[in-house]
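Every protein chain but one is kept in place in this view of the complex.
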Amino acid sequence: MSGSIYGKVFTISTFGESHGKAVGVVVDGVTPGIELCEADIQKELDRRKPGQSSVTTPRKESDTVQIMSGVFDGKTTGTPLLMIIYNEDQRSGDYGNIKDLFRPGHADYTYQEKYGIRDYRGSGRASGRETAGRVAAGALAKKILAAKGVKITAFTKNIGGIAAEKYCPEEIEKNIVRTADPDAAPKMIELIHKSAESRNSIGGIVECRISGVPAGVGEPVFDKLDAELAKAALSIGGVKGIEFGVGFGAAEMTGKEHNDEMDVGGFKSNNAGGIIGGISTGNEIVFRIAVKPTSSIAMAQDTVDLNGNEVRCETRGRHDPCLCPRIIPVLEAMAALALVDLMKQNAALTY
Amino acid sequence: MSGSIYGKVFTISTFGESHGKAVGVVVDGVTPGIELCEADIQKELDRRKPGQSSVTTPRKESDTVQIMSGVFDGKTTGTPLLMIIYNEDQRSGDYGNIKDLFRPGHADYTYQEKYGIRDYRGSGRASGRETAGRVAAGALAKKILAAKGVKITAFTKNIGGIAAEKYCPEEIEKNIVRTADPDAAPKMIELIHKSAESRNSIGGIVECRISGVPAGVGEPVFDKLDAELAKAALSIGGVKGIEFGVGFGAAEMTGKEHNDEMDVGGFKSNNAGGIIGGISTGNEIVFRIAVKPTSSIAMAQDTVDLNGNEVRCETRGRHDPCLCPRIIPVLEAMAALALVDLMKQNAALTY
Amino acid sequence: MSGSIYGKVFTISTFGESHGKAVGVVVDGVTPGIELCEADIQKELDRRKPGQSSVTTPRKESDTVQIMSGVFDGKTTGTPLLMIIYNEDQRSGDYGNIKDLFRPGHADYTYQEKYGIRDYRGSGRASGRETAGRVAAGALAKKILAAKGVKITAFTKNIGGIAAEKYCPEEIEKNIVRTADPDAAPKMIELIHKSAESRNSIGGIVECRISGVPAGVGEPVFDKLDAELAKAALSIGGVKGIEFGVGFGAAEMTGKEHNDEMDVGGFKSNNAGGIIGGISTGNEIVFRIAVKPTSSIAMAQDTVDLNGNEVRCETRGRHDPCLCPRIIPVLEAMAALALVDLMKQNAALTY
Partner (left out) sequence: MSGSIYGKVFTISTFGESHGKAVGVVVDGVTPGIELCEADIQKELDRRKPGQSSVTTPRKESDTVQIMSGVFDGKTTGTPLLMIIYNEDQRSGDYGNIKDLFRPGHADYTYQEKYGIRDYRGSGRASGRETAGRVAAGALAKKILAAKGVKITAFTKNIGGIAAEKYCPEEIEKNIVRTADPDAAPKMIELIHKSAESRNSIGGIVECRISGVPAGVGEPVFDKLDAELAKAALSIGGVKGIEFGVGFGAAEMTGKEHNDEMDVGGFKSNNAGGIIGGISTGNEIVFRIAVKPTSSIAMAQDTVDLNGNEVRCETRGRHDPCLCPRIIPVLEAMAALALVDLMKQNAALTY
């Protein structure tokens, strides 16, 4: 079914495969009259693009976006925006050897089972490259949110057990793992380098904080703010979990400990992560996602081929040894898209 | 907006407040020709209903369901089913004292901010009582799934730090905390009793396992199976996180460790929890949710009232000291609803 | 699929069969804070109910509505409303003789082909009785619209060739065919009586006029105002066509004749029927629907039974000899539902 469409009133429809001609997105339901140019989109795409540092894949893509519709005289018109990014450095030849086998941890097997056909070049639609469309749409969503005072900041919280202990938001974009703790950054980078050298990869945790969301956003009982953010986050390849506020820590807490009491200044704590009953409290929204280690590793692994024969698999291609640094702009984009959609839904409800 | 509707092709629309006249659900998109009677629904509602044991609220509700449409001569007709449960033991008087204040940890504040009005009796729509409609619809979904060989089993994995170490599915319904480890059960029960006695509550973790789902279920790139299950689970009140397979444990794993290698027998491990690329692998689906401690506690807490004055709040009413035992049938219901919806979507895709 | 759900942001989910236990609707996405009581709903249901005059079916139903949720202290809370109407005068025995055959013009055959099962009592879900839920939801929609200055008026324009030549809106509810032309009313009534006496039925045309809709309502390019009104109207049983403004008359007009020129006073004509480019112009919205003659007639007709044998069919039951008088409140309801949904969508767009 039409699973590449997200959002109810602010809706994106993404398209494109890793080694097809292009990737991108159509955004519909856009507020008219917003000043928008390609540079607004490009700056977010640049944070996501491959080849940006020693901890990302060496694949080279300029990821230059073109806005093909929906903007006139520098402003959105309220009609759909097509944003397209042509693929450049495809090297499909790299994948010839894996077209008949299922790489462990990859969606090769499940795509084959579901569709009976798959574009094996660079994982096709299951590639992280698919997220370029999300980030482009998310850049527009972020601009809409910024005008309403909403700011979204994600950062690497943990890589392979090395945790960020400090939260210095201004440091995030200054280090290539995008962590908020400048002391943890070199250790994280070293661990990623070591993983890559041993033809392996490493997992991590990314945290996202959102300020400026007014109380009242989220549509119970199913389209709750946390439920939508969970869906948005889990729809990103490689994400295996999400938790809000103290999250799984709540399992060992009492009600007295977990409840955020209030006084005249507002909430005295934020264990709930800024969402109660599926609706924003006005407090900072805080959640974390579990990011699995990249499936593509150069080390040999056991698998089977299309005919069910056991084979050994060594993934060549070019891959990120750790997904966290590049998943950050994607997570921010998805959070922005979920928020704009729910804020607009709230406007419809109370109209 | 219309947030009380869930599902794209198999769709439920729930209604009802804790202390209104009734709660329930309309289910649309039902496969015609399924044998169905009220007893099929009632057995699941009985697992959810209050007053069933010493670890649940003493509120007494028979939760008797009536099917008002969509069934003829004992079979579904393919037209919408209304399933309604009248409220009986409401005692609204209990809530008079809290109508002007915001109970800590409750949705009182967020509902007031969002809607400008709220039914303060027993949390109104934000009550756990809202889930009766989900469970009724989920009972039908489970019946549809059972005919396709799918079985959903949830159980208490952890209460306040006491973990279930064994997995004995046949034990789950034999103990009042619904854990799969008969040795952990008495300790969990004792901890809940102690929490209740100290006018407090306690959190926990529930695990869900689903067998029999064929490979190919889930609609990338947004309506992935894990993304939909995450939304479905997080839409339940009190759930603060979800993780699939090894979940947050993936943060400390390498790709070689996390990847589920394959041989002629299929997958050699199940770290992914039965879902790769957002599509079922055919392996058992495994996920866990974090359940916060019940917000309603009898202990005094700080809060503010509608006028912004600081007040002390002691919640009377009747509440569960731990949400896990009763959240289990709700989680199973939501998982069943998500699965039927996605399995039908897959049928539409490949038609 | 879930075809009994209508609306994107203001959504209704209807249920119920002609001779089941109840019919009704769940409405979700309701603006909070609207004063609402059962009398607001009942007055519209009374316009639709059977047995109200000599030109309607003699079936007796009080059609008493109960609001079961979503209203607190006399106001909507923004949560779903269940409105239920219990069936009373069912006389299912009337239908025993037709359970194995397909009545000409009825949905018996198509329901059997689609679902493989059908509730043959009074057409089950295909009965006009299904529209009670629409009218109940529409009454709420009308109330929301009235507060914004929108007024919807439908009337019988033509019965079997007898046309209403005058438009006197205050006359509509004063005659039992609900025509706006008091001179045509007695002739229309006479024709209907004559049709009934000859065990036959008669078709007609209903016109709908909507004033007070501001310019800007409608969501191109698919969810245009006229496209949505067309879907809403054609979803009513017995409606076989719709036209806006001069409608099919446009086929014989030139652009110069059809274009509504403008001057400082606004549009100088309204050939477009108040909608251009799928968006309201601010002018009165005008459209007409073609209503087929009631399928159920007492006269003998040729048909086949479930086994494919040719049989003669005489429909007993109790039926309207002409659908127009009772379709009027249903058409108004559907127009109101479409309008509220699109006006709220417009609010979301421009938020």
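Just so it is clear, A, B and C label the chains in written order, and each chain counts residues from 1 on its own.
Following the convention adopted for this analysis, a residue touches a chain if its C-beta (ideal position, glycine included) is under 8 Å from a C-beta of that chain, and two chains touch if they have at least 3 such contacts.
This structure is a prediction, so every number in the text was calculated from the model and none was measured.
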Of C:A107, C:A185 or C:A333, the one touching the omitted chain in the full complex: C:A107
Residue, one of A:S4, A:T156 or A:T315, that touches the chain absent here: A:S4
Residues from chain C at the interface with the omitted partner, ascending: 1-6, 8-9, 14, 102, 104-107, 109-111, 113-114, 116, 125-126, 130, 158-161, 195, 200-205, 215-224, 226-228, 230-235, 237, 240-264, 268, 272-273, 276-282, 290-297, 299, 301-304, 308-310, 345-346, 348-350
On chain A, residues whose C-beta touches the chain left out of the figure: 1-5, 7-11, 13-17, 20-24, 26, 28-29, 32-33, 66, 68-70, 72-73, 75, 77-82, 84, 114-119, 124-125, 344, 348
For chain B, the residues touching the chain missing from this view: 8-10, 29, 31-32, 78-79, 220, 343-345, 347-351
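The definition used in the following text is that only the chains that are shown with their structure count from here on.
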Greatest separation from chain A - chain, by CA centre: C
Mean-CA-position distance for chain B and chain A (Å): 26
Touching two or more other chains - residue numbers and ranges from chain B: 1-5, 8-9, 14, 114, 116, 125, 348
